[in-house]
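Structure below; questions to follow.
Left out: one protein chain. Kept in place: all the others.
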Amino acid sequence: MDLSVEIGTLRLSNPLIAASGCYGYGVEYADAVDLSTLGAIASKGLFLAPREGHPPPRIVETPSGMLNAIGLQGIGVHRYIAEKLPELRRLGATNIVNICGSTLDEYVELARILSDAEGVHALEINISCPNIKEGGITFGCSMHGTFDVVSAVKKVTHLPVIPKLTPNVTDVASIAKAAEDAGADAVSLVNTFLAMAIDVETRRPKLSNIVGGLSGPAIRPIAVRMVYECRRTVKIPVIGMGGIASAVDALEFIIAGATAVQVGTANFVDPFIWSKLTAGIEDYMRRHGVRRIADLVGSVDTSTREKEWVSS
Amino acid sequence: MDLSVEIGTLRLSNPLIAASGCYGYGVEYADAVDLSTLGAIASKGLFLAPREGHPPPRIVETPSGMLNAIGLQGIGVHRYIAEKLPELRRLGATNIVNICGSTLDEYVELARILSDAEGVHALEINISCPNIKEGGITFGCSMHGTFDVVSAVKKVTHLPVIPKLTPNVTDVASIAKAAEDAGADAVSLVNTFLAMAIDVETRRPKLSNIVGGLSGPAIRPIAVRMVYECRRTVKIPVIGMGGIASAVDALEFIIAGATAVQVGTANFVDPFIWSKLTAGIEDYMRRHGVRRIADLVGSVDTSTREKEWVSS
Amino acid sequence: MPRDVEARVLQNTRLSPDYNVITLAAPEIAAATRPGQFVMVRSSHGSDPLLRRPFSVFEIVRSGNRIEGLSLLSKRIGVTTRLLFDAVEGDVISCLGPLGRPFDPVSPPSEAWMVAGGVGLAPFATLTEALLERGAKTTLFYGARTGAELFYLDWFASRGVRLVLSTEDGSKGERGRVTLPLEQALRETSSEVMIYACGPERMLEAVSHVAGKFKTPAQVSVERVMGCGMGGCYSCVIPVREAGGRHHYVRSCLAGPVFTASDLVWDHE
Partner (left out) sequence: MPRDVEARVLQNTRLSPDYNVITLAAPEIAAATRPGQFVMVRSSHGSDPLLRRPFSVFEIVRSGNRIEGLSLLSKRIGVTTRLLFDAVEGDVISCLGPLGRPFDPVSPPSEAWMVAGGVGLAPFATLTEALLERGAKTTLFYGARTGAELFYLDWFASRGVRLVLSTEDGSKGERGRVTLPLEQALRETSSEVMIYACGPERMLEAVSHVAGKFKTPAQVSVERVMGCGMGGCYSCVIPVREAGGRHHYVRSCLAGPVFTASDLVWDHE
C-alpha cells in the first residue's frame, strides 16, 4: 500500500500532518511519538520576533470544540532555526514552517530566512489567524491580499508555498483560486472560525482576547464542504483540516478532495492518535482494494446517489 | 419580573421564539405546549407555491450538531393562511412568518399577501437558506441584495420586517447594516452554515442534496460572535440563534446583544424546552437582581476583564 | 399527548452480541402506548450524540396489574444503540412518547398475519396482545439472518401465535427471505387476512408487492431517519400516492410510522 502524497515538489511519506499551533514545535512530542513517522509537522506560527501572546484564559471548551486565543506566543524565527530545527532534523521530521507577518515585507523576510535554513521543507503562509489584529487575516479575507502575499513570497523562495486559508469568508474557493493564480503550490484549510463565549455569571467574555478561533469536531462538516469546493476550483493540492479525530474523519476529507490532512485539536485529546489514524486508513484501503491513497483524493461520487422518487 | 421585549412595533411577552423550520407550522406542537406561552413562532419557510423539498436523507447528525437539507418542503402561503393561521390564532400564538422567494418580486408578493392576513405579526425574510439554488442566499450574501429585498418588502407592508441573515459571509455586520439602512425593523441571525458530510464506505454525500446547513450547539460560539458584532454595528434589535439548548445559552446570546432568541435544533431534542428556558432565565434574573430582561441585552462587559500580567 | 420521562433502566438483557432488551421505568408512557407507536430516546449528558433516536415500544412491562414501564428491543448499529446495549440498571435514559400512528388491529373473522424482519419484530409483542384481546387468529412470519437472531419465540408461541420462521442461512426455519413463506401461505389460505409488516424497507417493499398480488390489505411500519418524531423537522418524509397519479412527501412520524401499504411509493417503482 502506498500512503505517500505529493505537495508540489515535496513528497510526504503519508498524508498526516500535525496542524500548526497544535503540536508546539514538534519536539515536545518526541518522547511520545516517533516524529519521522508523521507525514509532516506544521510548526507553531512564527513571527520574525518573539511574541508573548495573550494573557490567559486562552482556551475555552465548547460543544464538540474549543476556542483558542493564544495570540501566537512564540520564540521567533531565529530561535526556531537555532534551537528547534537541529533537533527536528536529528529526529527525521518533515517540517512545514507556519509563518505570520504584520506586513507583506515581514512575510517576505521570513520566507527568505527560512529558505536558507537546513531542514525546512515547505512554508505555510498563515494569512488566516483570527487572533491577532495586525496583518494575517486581513490578507486572507480578500483575493487581492492573498494574491499579493503569495506572489511576493514565491519570488524569494524555492520551497513549496502553502497559503493557509481562513473559513471566515463568503467564498473560500475564490480565495484558493487567487492563491493558485499567484503561484501557490498548495492551499491548506481551514484555520479556525472566529467565535466567542461569554460567562453569563460575570457577563464577561471567557477569553481574555474577547474573541477566539473555534476548532475541533464541531467545525468538521463546514471544513469538509470548503475542501470540496476548493478541490473543484483549483488544480493545486488542497490540504484539509478541521475536526479530524479518527481515520474515518481523515478519509472523509481525502475523499472530499484533500491530498493531505492536518490534525490539530484531536492531538490534544490523544497524542497517540497518529498510529491509530494510519492503521485505520490502511485497514480501509485494504477493505476497499485501494493501492495508492492518492487514488482516493477527491473520489466523492456526487452523481450517483441512489435515486429516491422525485417530485413530479 | 418583566420578560417582554420589543421588536419594532411588535411586543413579545418573552424573548423565546421557535426557530423557522424547527417547529413545523406550530400546530404540530399544540398538544404538548401551550403555544401562547412562546414569545413567538417563526413559521416554516414559505414560498408562494407549495414545494416538495429534497429527497431523503434530509438530515444527518454531526458532532454536537446536525446538517439539514429539507429543501423547504412546504404548503405555500395560501394554504398556510387558509389551513394553519386560523388554528394558530385560536391558540393565541404570535406568528412571525418566514418567507422565501426565488426573485425579488416573489418576496414582495408574499409580503403583500401576508400583510392582509389576520394573525400575522411580523415577516422574517429568509435570504439565507443554504439549501435552495435559486434566490434566497444569493440576496443574503451581499449588501446590495439584502438592501434591495428589504426595501422592496418594506414598501408593501406595515408589519415589522426582519431579514434573516446567513453566517456564510466574511462580514455579517455589514450585511446587517445594509438591512438597517433599507429600513429593517430587526435582523435575525444565524441561519445554518453551509456544510457537508460524506459516507466514506460508499464515498457518497450523506445528504441527497450533497450539501446542507449545520445547526445545533456546535455552531453556538460562532453565532454568539456574529450577534455581538451586529449589535455593535446596528441600532435595530438583533434576534439571535444558533445552538441554544439551555437558559444559560439563551442568556449568553442576550448578553452578547440579542433582544430575543430563537431555538431550533434543541426543540427536536426536547419539545418541552420552553418552560425550562423560562424558568432558568427567571432564576438568573432573580439571582442577579435583573428586573427587565431588556436591561440584559448587550450587557457583555468587554472592558473589565480582570487584568492578568501583560507582556512588557 | 406525548411525555418526556427521565426513565431509570430497570433491566437490560443481552440477547446476542448485537441485540438487547432494555426495560425503562416510564409507566406513564407505557400506559398510553398503542401497538406500533414509538418513543424517541436519548441516553447522554453532553451534546454528542445530539438527537434522539426512534424505537418501537416492544413490551408493556407489568408487575401484577401495575404497569411498571416499557421495554425496547434494540439492535446495535451505532452510537445510541451501543449506549442502550451497554446501559446498566440504574442508568437514566430520556424517553419521549408515545408517538406516531399505531397499527389498526383487526377482529375476527379476519386473521392477523404479522411479518417481521430482524429487529422489525419490535412492534409485534404489543400488537399480539391487542389482537388476542380481540380474539383474532394470529400468525408471525419471522425472518432473520441466522437462527441465533430469532428471539422471543416462546413468548409468541405461549400466546398461541402460529410461528413461521425463516433464516437467510437456513440454520432455522426455511432458508431464504421471509416473503417466500408469506407468499406461499397467501396462495394457500382462504381466510380473510390483514398483513402487518415491520423490517427493512426492501422487505416492506416486497411484502407490499406480495400483498398487492393477492389483493390482501397490509399495514407496514416504516423506518426513516427521524430528527424529532413530532412533525417539527420534515426529515422523515416518505412519498405517498396522490389522486391523479401524483405523489407527495408526508412525514412518517405523524402520518406513520404505520401506513397502508398500497399508499406508499417504493424506491424501485
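Think of it as A, B and C in the order they're written, each chain with its own count starting at 1.
Definition applied: a contact is a pair of C-beta atoms (placed from the backbone, for glycine too) under 8 Å apart; a residue touches a chain by one contact, two chains touch by 3 or more.
In this text, all values refer to a predicted model and were calculated from it rather than measured experimentally.
J.: The chain left out here touches which displayed chains?
T.: A, B, C
J.: Specify the residue from the set A:Gly8, A:Pro57, A:Gly183 or A:Gly280 that touches the hidden chain.
T.: Only one of A:Gly8, A:Pro57, A:Gly183 or A:Gly280 touches the chain omitted from view, namely A:Pro57.
J.: Which of these touches the unseen chain: A:Met1, A:Ala32 or A:Ala82?
T.: A:Ala32
J.: What is the set of subunit A residues that contact the non-displayed chain in the whole complex?
T.: Residues touching the hidden chain, for subunit A, are 21-24, 28-29, 31-32, 44, 52-53, 56-61, 63-66, 68, 70, 73, 216-218, 245, 265, 267-272.
J.: Tell me, which residues in subunit B touch the chain that this view leaves out?
T.: Here the touching residues of subunit B are 63-64, 217, 306-309, 311-312.
J.: By the contact criterion defined above, which parts of subunit C meet the unshown chain? Give residue numbers in ascending order.
T.: Answer for subunit C: residues 44-49, 79, 82-83, 88 touch the chain left out.
Here is the rule we go by: only the chains that are shown with their structure count from here on.
J.: Which chain lies the greatest distance away from subunit A when centres are computed from Cα atoms alone?
T.: C
J.: Which chain has its C-alpha centre closest to the mean of all protein C-alpha atoms shown?
T.: That would be chain B.
J.: Suppose each chain is reduced to the average of its Cα coordinates; what separation in Å results between subunit A and subunit C?
T.: Roughly 47 Å, centre to centre.
J.: Cα centroid separation between subunit B and subunit C, in whole Å?
T.: Roughly 36 Å separates the two chain centres.
J.: Just curious, how far off is subunit B from subunit A if you go by their C-alpha centres, in Å?
T.: 32
J.: Find every residue in subunit C that makes contact with two or more other chains and list them.
T.: 46-48, 248-249
J.: Quick check: what residues of subunit B touch more than one other chain, meaning two or more?
T.: Where subunit B meets two or more other chains at a single residue, that happens at 52-53, 56, 63-65, 216-218.
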